[in-house]
Every structure is written in C-alpha cells, then in structure tokens.
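The complex appears here minus one protein chain, its other protein chains still in place.
Showing subunit A:
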Amino acid sequence: MIEVKLHDIGEGMTEGEILTFFVKVGDVVKMDQPLVEVQTDKVSAELSAPKAGIVKEILIEQGETVMVGTSILMIEEIRDKEELEQRQEKSTVKNYRSEAVRSQRRVLASPYTRKIARENQVNIEDVVGTGEKGRVIDQDVYAVLGFKKKPEQQSKKPSPELRSSSYFTGSKPSSVRTIPYEGRRKQIATKMTESVYTIPHVTHFEEANVTSLLEWRTACKEVGMPFSLGAYFIKALVITLKEHPLFNSVLDEKNGVIRIQDFYNIGLATNAPDGLIVPVLKQADRKSILTIDREMKELTRKAQDNELKGDDLRGGTFTVSNVGPLGSTGATPIINAPQTALLAIHKTKRRPIVTKDDQLAIGDVMTMSMSFDHRIADGAQAVAFTNRWVELLEEPKRLILELM
C-alpha cells in the first residue's frame, strides 16, 4: 500500500487546499497519472500517482486544507504489468483525465543532484536550473530547501519580552477585526523579512522625460501597433542589463562568487487579489516589444485569475515593479532575493521642464526608484545603470538603434 502525501511542490509551501480529485476509490491508475489538484499559496498543482495501482482509500475531503506531509490517498500497488492492463480494461469507472498525459518537463541534472533532490523530497522537475543550459545544480536544490527551512526560524524571531508584552497578548482581540496572517500574506512576509535582513539595500531615485516616448507610442498606435509603456520599459531594461550585467547576477556567498547570468527573465511585481505576486517574463531579451507586451498582459491576467503555475513564478533575474498606474512618485522597494536589484516605476506627470536651450516647457516626467544589493554593486554603478536606461527612455530612437 502506498501513501500519497502532499509534498512540497517547490516553493516552500507548508499547506495546500485539495481542490479536485481526478480519481475515485477503486480506480486503476497508471504511474504519473494525475490524482488530485492542490491549490497552494501561489499556484495550483497536480499530484500524480507514484506507482501504478488501485486507489484504495481517499483520506481527505475535497476543499479541505492540509499540511505538507499529510496523507491524501492510498494506492495499492500492482506490480504485474498484465494484471494492470486487465484491471484497466475491466475498470468501468472512467479516469477523468486518463487522456491528458501530464507533460513532464525534461530536466537536466546530474545523478548526484537528482539524488540530493530525492533524499530531500524535492521534485526535481519543479526546480528551476541556474546551471549551464538551465541545468539544475546542487545549489538550486539547496535553494529550494533553504526556503523550506527558513519560515520555522523566522517564527521564532520575536523575543520573549515582546511576546509577553500586552501588545502581543492583547486581552480582547474581539474588539479588533482580524484578518488571517497566513497563506500568501505570510509567504510575502517571510520573503520580505528574509530579503531585508540579509541584503544591505540602497535605493536611489531618478526621473526621465518620456515626452518623446509617449509621442512615439501614439504614432505606433496610429499604424496599428499599440504597445504598453511597460513593454517598452522592459525592452530598454534588458538592453541596459546586458551592458551592466552586474545587476543581472546572483550572489553565491558559499562559493565566494557573484554569478552573472546570461539569461534575462524579468519578474513583474503584480498586484493580485490575494496579494503581491511576481510572475516572470522569460527570456525578455529574445522578444520583441509587441511580444513582451502580449506576454506581460497574459501573465498579469493569470495573476488576477489565480492561474499562475509554478514555472511562471521561477527563474527571475531582475524584478520590475510598475506602480505608475496606481500612483506614487518614489519608494524604497525591497529586492526580490536572491536577485541583485529591483526597479520601481512610478507615475508619469505633466510638469514644467527646462529644455536644453534653457527654455521652460511642459514635459511628461516619470520617476523611478532603484534598490540594489550594496554587497554586489556600488552607488556609482547603480546610477550608471539608471542613467543608461533613462537615456533609452528619453530618446526612443536610441532603443531602435540598439534593436537594429
């Protein structure tokens, strides 16, 4: 008899909601056949059958939320291939998803890496590789594990004095409305705390006169090629990152190296109903502005509709937080660790500006805030970085030249 447990799908989840069972008791299942859909803090995922067999018992009700490690259902293994085939033919109950063969990602990883993943119950197919050609290396597995362990340590953080203070033991919680501090909220908190405690953040501010860019956008719209400013920002950003690769790197303290990554996956900080989530626009350097625009919108929609899959959330190398549409003219954003920098883009306002020939004019001025990891880069490098980016924003022709 094999227990199918809720395992960590790879994002450091601690619990998950059982959404749908694809099987019933008595069903004959093949190895890797999807059994149940689970909603975690961030994604919905399928658990599949570890072995071929018969579903003997379902232990959890649909809709229940269970902790990682909880047994969900029991399968009686069938070793004999012929018996399995016979049983499957006999099985009158249709497997809801027997047709849908789950697309398994082919993962590059050395046997040793696979071993450590297996020993630690990490599903290697869910790990994003940072090695050559996307190979999963030992550190990637350890990174997944690292996040798994951290929340426990964090929860021990408040000192005894604080906990015994009246603020925390507040006698009448009923007088205050409470909202659950769990799920995605808690995960955001964990990540933010982790980032802010380990990374010495520095934030600098800059502004760009995007008047010409807005004009160009209007011109493009007129010829039937509309794009959002965000897509343009990302294209310009990738070009800037290529020239200043330090900001596309990851610090590997254990091995004493800064790993400069040669792929450009831009995280898009997105305000979703359940809270902040950062889907990743992959390989932005290989995509046109229009493609970026389309994919960005799709990722945002998925975030709103809670349809993001694990893969959509992994592998980011740099994060952009476009709060412009919401307002704000400046911020001190927290870096999306282990990345090196995060760029927040704020509101564009019409403002008086001084032109090159000392005349007053009206321009569209956008502000931005760039937080970076001072362990990896210094202020001068960060300013050079934004200067270059601003240059591409202020004079769209320069960007076009880069694209040619």
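Following the convention adopted for this analysis, contacts are C-beta pairs under 8 Å (C-beta built on N, C-alpha and C of every residue); 3 or more make two chains touch, one makes a residue touch a chain; residues count from 1.
What we mean here is this: contacts and distances are computed from a predicted model.
Missing chain, UniProt name from the options "PhoB family transcriptional regulator", "Alpha-ketoacid dehydrogenase subunit beta", "ABC transporter permease" or "YeeE/YedE family protein": "Alpha-ketoacid dehydrogenase subunit beta".
Annotation: of A:K5, A:R114, A:R259 or A:K302, A:R114 touches the absent chain (contact as defined above). Listed for subunit A, the residues touching the missing chain in the whole complex are 110-115.
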